[in-house]
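The structure appears below as structure tokens.
Take a look at chain A:
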Amino acid sequence: MSGAELPVWAALPAAVLLVAGGALTLIGAIGLVRLPDFFSRMHPPSMTYTLGTGCVLIASMIVSSALFDRPVLHELLITLFVVITAPVTAMLLARAARYRTRPRRVP
Partner candidate 1 sequence: MQLELIVLLPFLGSLCAAFFPSNARNAEAWLSGIVAAVCAVLVASLYGDVAGGGVVRTRIDWLPQLGVDFYLRMDGYAWLFAMLVTFVGTLVVIYSRYYMSPSDPVPRFFAFLMAFMGAMLGMVLSGNLIQLVVFWELTSLTSFMLIAYWYHRPDARRGARMAAIVTVAGGLCLLAGVLMLGQMVGSYDLDDVLQAGDAIRAHPWYAPMLVLVLLGAFTKSAQFPFHFWLPQAMAAPTPVSAYLHSATMVKAGVFLLARLWPALASTELWFWLVCGAGAASLLVGAFSATFQRDMKGVLAYSTMSHLGLITMLCGMGTELGLIAAVFHMMNHATFKASLFMATGVVDHETGTRDLKRLNGLRHAMPLTAAVAIVAAGAMAGVPLLNGFLSKEMFLEESIVAGGVSGLRFTFPALATLGSLFSVAYSLRFIHEVFFGPSTVHELPRQPHDPARMLVPSALLVGACLLVGTLPARTVGPLLETAAIAILGPVLPEYRLAVWHGFTAPLLMSLAATTGGVALYVYLYRRRMTLIRTPFLSRFDSKRMFDVANVAATRGASRLGRVLFSRRLQTQLLLIVGFAIGAGYLPLLAGGYSPGAAPLTPLDPLFALLWIGGVACAIGAAHQAKFHRLAALIMIGGAGLVTVLTFAWFSAPDLALTQIAVEVVTTVLFLLGLRWLPRRLQLDDPRRRTVRARARRTRDAVFAAAAGIGAGLLTFAVLTRPGSSTLAEFFLESSLPEGDGRNVVNVILVDFRGFDTLGEITVVGIVAITVYALLRRFRPAPDSIDVPRAQREDAARAALQEHTADALPRDYMRLPAVLVRLLFPMAWLVSLYLLLRGHNAPGGGFVGGLVMATAIIVQYMVSGTIWIESRLRVHPQVLIALGLLAAGLTGVAAWLARQPLLTSLTLDLHLPVVGDVHLSTVLLFDLGVYLLVIGGTVLMLIALAHQSLRSPRRVHAPEHAPEPRHEAEGAAG
Partner candidate 2 sequence: MNALLQHLPVLPIVIPLLAGAAMLLFSESKRTIRVTLAVASMTAQLATALTLLYLTSDFAPDVWTEGIGVYAIGNWPAPFGILLVVDRLSALMLTLGAAVSLTTIVYSIARWDRPGQPFHSLLQFLAMGLNGAFLTGDLFNLFVFFEVLLAASYGLVLRGLGTTRVREGLHYITVNLVASFLFLIGVAIIYGIVGTLNMADLARRFPGLDPADRSLFDAGAAILGIAFLVKAAAWPLNFWLPAAYSAAAAPVAAAFTMLTKLGVYAALRVGTLMSEDQAAASMLGSTLFYVGLATLLAGTVGMLAAQHLPRLVSHTVIVSTGILLAALGLGMEALTAPVLFYLITSVLTTATFFMLTGMTERTRVMATVATPSPPPEPPTPFYVAFGVREPDPYSTDDEVGIAIPRAVAFLGLAFVCCVLLVTGLPPLPGFVAKFAMLATALAEAPHAGAVWSFTAAVLVTGFVGLAALTRVGIRLFWTVTARATPRLRVVEAAPVAILVLAALWLGAEAGPVMEYLETAAQSLHDPQSYIRAVLTPHLGPLHEGP
């Protein structure tokens, strides 16, 4: 698949991280489908935000660093942006859901 050979010190941890990240993400997506109400469904995707993304980013850093023989760290920026933006999304979405599912006044 990829052209270059990875050293073992990089390949194995990266593989583990990828499997973990993939699995967690998939579980998160399953939760999104399975859980019964909207607010419950808001939780599983944050598994993707956190460990899912984290694992893949770390794996990516390891792999890139191994390939280019220098530390490749710019994946940190993705983490930074995800951390900054995720709460904004969650806050607004949760509030919107709360507004839309509020008990209606009967006129």
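Methods note: a contact is a pair of C-beta atoms (placed from the backbone, for glycine too) under 8 Å apart; a residue touches a chain by one contact, two chains touch by 3 or more; residues count from 1.
Picked so that all candidates are chains of the complex that A comes from, given by their letters.
Here the structure is a predicted model, which is why all the values come from computation and not from measurement.
Novice: Please find, within this complex, the candidate from 1 or 2 that touches chain A.
Specialist: It is candidate 1 that touches chain A.
Novice: Could you please specify the touching residues of chain A with respect to candidate 1 in the complex?
Specialist: 80-81, 84-85, 87-88, 91-92, 95, 99-100
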